[in-house]
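For reference, the structure discussed in these notes is given below.
Every protein chain of the complex appears in place save one, which is left out.
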Amino acid sequence: MSTAQAVPAESSVNYLNANYGIKSWLLTFDHKRIGLLYLASITLMFFVGGVPAVLMRLHLIEPQGALFEPETYNKLFSTHGIIMVFFFLVPSIPATLGNFLIPLMIGARDVAFPKLNLMSWYLFIIGALFALYATLSGGVDTGWTFYPPYSSSYSQTHVVAVALGVFIAGFSSILTGLNFIVTIHKMRAPGLTWFRLPLFIWAMYATSLIFVLGTPVIAVTLLLLGAERILHVGIFDPAVGGDPLLFQHLFWFYSHPAVYIMILPGMGVVSELVTAFSRKKIFGYSFVAFSSLSIAVISFVVWGHHMFVTGQSVYAGLVFSVLSFLVAIPSAIKVFNWTATLYRGSISYEAPMLYALGFIGLFTIGGLTGLFLASLATDVHLNGTYFIVAHFHYVMVGGAVMAYLGGIHYWWPKITGRLYPDLWARIAAAIIFIGFNLTFFPQFVLGYLGMPRRYAVYPAEFQVLNVMSSAGASILGIGYLIPLIYLTWSMRYGPVASSNPWRAKGLEWTIPSPPPTENFTEIPIVTEEAYNYPVAEPRKYPSAPGVARV
Amino acid sequence: MSELAAHGTHPPGFAHQFETVGQQREAGRLGMWVFLVTEILFFGGMFASYTIYRALHYESFVTGSHLLEVKFGATNTYVLICSSLTMALAIRSAQTGKRKGQIILWLILTMIFGALFLGLKLRFEWYRDYVDGIVPGINWAYNGPHAPGVQMFMCFYFFMTGLHALHMVAGLGVLTVLVIMTARNKFSPEYYAPLEISGLYWHFVDIVWIFLFALLYLIGGRYPGS
Partner (left out) sequence: MSEHTEQGGNAGHVVPVSTYVLVFFALMAGTALTTGVAYIDLGRWNTVVALAIAVTKMMLVVLFFMHAKYATGLTRIVILAGFFWLGIMITLSCSDELTRTWEIVPKGWNVIVPFVSRLF
């Protein structure tokens, strides 16, 4: 394996300083710059999507609603869902970390189709602009699920504009997935067989399969919905023999696998973090690798569990329920394997590891509560309540967002050539963890007690739990702002990072931080397994990364 | 070894993220096949919906199908098959190093067949449907039996053939670009990837039509009493 190059970043030409000027960024084909373009856009969309959430939680401190009319409240939860799902979570890790890291981790100079990669970003921006325009013009009130006949025939809001934005952004993700699949198949360095790949790559490959197979279906579904809304005829309208449930089938055919688009990359990041910060190779590599593929495949046959109480056939419900239990198994396998990796590892608690550990705990809770919902009888009681809201926030925020933050922190030195202040990072991680649990755990209780979701008002006996949740949301919001501050600060004032501040295994750590534009001066030849940490490691090592040591 | 090291210069069309021309070629092909899979799922959403409604409203769909004229659907099928042949021959001409004039000839013939398809469809099918008042949402004046179901069928007819036609138009655009590239001597037996990849797309659009013809025009048969 090539030796680490400890050349300080400042003295060499890297991808950040190779070209200056706005055109060199907006017309770049470099996957690393495109990853940063996405990072900026997605961070913006995260805060745009977060504003309605803050407003909702403030509104819900009073049983009769403190701030908004119900019609406005409907627009808030719809906007929050649409922006967060389609414009933050789906692209988050794939478009930022995936774009940046995949060529580095496989020893390639770029992705297979760099121009398509840039086009993906532009499609994302155009889609986001449509969605933002619609939001600023009054938004939609259909929920992020756009169910007809409300969305096709009755809603007086900007459904077509938002649907168009999502449609265009969908093509962004299709092209990203296509690019990743071809890159991983065809551009691995010599000696880098499938079973020597980092698990992040397996996770990104599985995610890309879902991108490519699922997204086109929601694209055509939104097209049909838009046509129905504009022409006042269509295939979902019961008046002409249509079935609104058909929309739901087509919608969820994508949207259920979409949630695995959101979590699989996070699981890939966690595999990297757990191995690096316990300095130990992953327990059960092939199980983790195949579990990623299994999740991607099984995710496509469970969508009906979103429709148990919609009037769907009971027989279909039975099939979907059994398959939904099945999809939990590969996720559980990952949790077992991460835990076994941690066992007797040389563990250190830098911020990325805190996020990884938080992920394992919170994802487990979220995943287990999913089983309550997969079970037909309990779902009848819990569907449409805050239990569902809590469930998916545990996996998407407690899971995916924490993994995203962990990954951003872990690879920050590689991306920027700077170290962030780890003390502040750990404080922020703790605040986020506390704020998150205070926000969403009470929602499990609320849901169990029967409080419906998407309602602007609620019975007075639920107020205490709602106030707890809103307090937690304020803490969580502050927690998210802190990394924004110190990460930005570190780009200019942080200590310069070496090529491998974490002393981790992986091809990305063998090149300078930040990397040169062409990534590798010579394409490496890989001879080692992944995570090939030496078995006997000293129990402790200095906890300030990047400080020069032997 | 890299192309640069092997040849000292880069072969035409070589992209620097790749190590060899063979790698680039395989990546391009795999990429187009993956894209075609996304198109299968894209059209597939409508095929799935069609299957369901046809099962649930069979009589209406048969009635609706009989509003379409088989002779135009069949003629268009023959036209597209011709266009697939000329496309395959265009690629073969590049593969075997024929003069660019010959490649351009086959490409232009493909475009003529494609345009003929669109012209026939527009003039003899869609325009006539509009005049007859069987275009849902735009001019619907159908008074026959099973009206709601027939309207549903015609929705599917226009959505599916409309989406297909859009893909044809895009294909014609791609072919135009290919003609220009050929005229500028971009292709040779060593490098004809854009032709090959575009050919895959064109054949896919032909296959979609093969199924649309069978499913939309021939439901329930056309025998007396059907």
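Chains here go by letter, A and B, matching the order in which they are written, and residues are numbered from 1 within each.
Operating definition for what follows: contacts are C-beta pairs under 8 Å (C-beta built on N, C-alpha and C of every residue); 3 or more make two chains touch, one makes a residue touch a chain.
These figures come from a predicted structure and were not determined experimentally.
Visitor: Decide which residue listed in B:116, B:174 or B:207 touches the omitted chain of the complex.
Guide: B:207
Visitor: May I ask which residue of A:26, A:66 or A:319 touches the chain that does not appear here?
Guide: A:319
Visitor: Touch as defined at the start, partner being the missing chain; which of B:21, B:103, B:135 or B:152 qualifies?
Guide: Of all options in B:21, B:103, B:135 or B:152, contact with the hidden chain holds for B:21.
Visitor: Which listed residue, B:48, B:67, B:112 or B:147, touches the chain dropped from view?
Guide: Checking each option in B:48, B:67, B:112 or B:147, the one touching the absent chain turns out to be B:48.
Visitor: On chain B, what residues meet the omitted chain?
Guide: That gives, for chain B, the contact residues 20-23, 25-26, 29-30, 33-34, 36-37, 40-41, 44-45, 47-48, 51-52, 54-56, 58, 70, 74, 77-78, 81-82, 84-85, 87-89, 92, 95-96, 189-190, 192, 196, 199-200, 203-204, 206-207, 210-211, 213-215, 217-226.
Visitor: For chain A, which residues touch the unseen chain?
Guide: Residues touching the hidden chain, for chain A, are 185, 213, 217, 243, 245-246, 249-250, 253, 300-301, 303-304, 307, 311-316, 319-320.
Heads up, the rule we're going with is that only the chains that are shown with their structure count from here on.
Visitor: Between chain A and chain B, what distance separates the C-alpha centroids? Give it in angstrom.
Guide: Those two chain centres are 35 Å apart.
Visitor: Hey, which residues of chain B end up touching chain A in the complex?
Guide: So the residues of chain B in touch with chain A come to 15-19, 23, 26-27, 30-31, 34-35, 37-39, 41-46, 48-49, 52-53, 56-57, 60, 136-138, 140, 148-149, 151-152, 155-156, 159, 163.
Visitor: State the interface residues of chain A toward chain B in the complex, per the touch definition above.
Guide: Contacts found on chain A: 103, 108-114, 174, 178-179, 181-183, 185-187, 212-217, 219-221, 223-224, 227, 230-235, 239-243, 246, 250, 253, 523.
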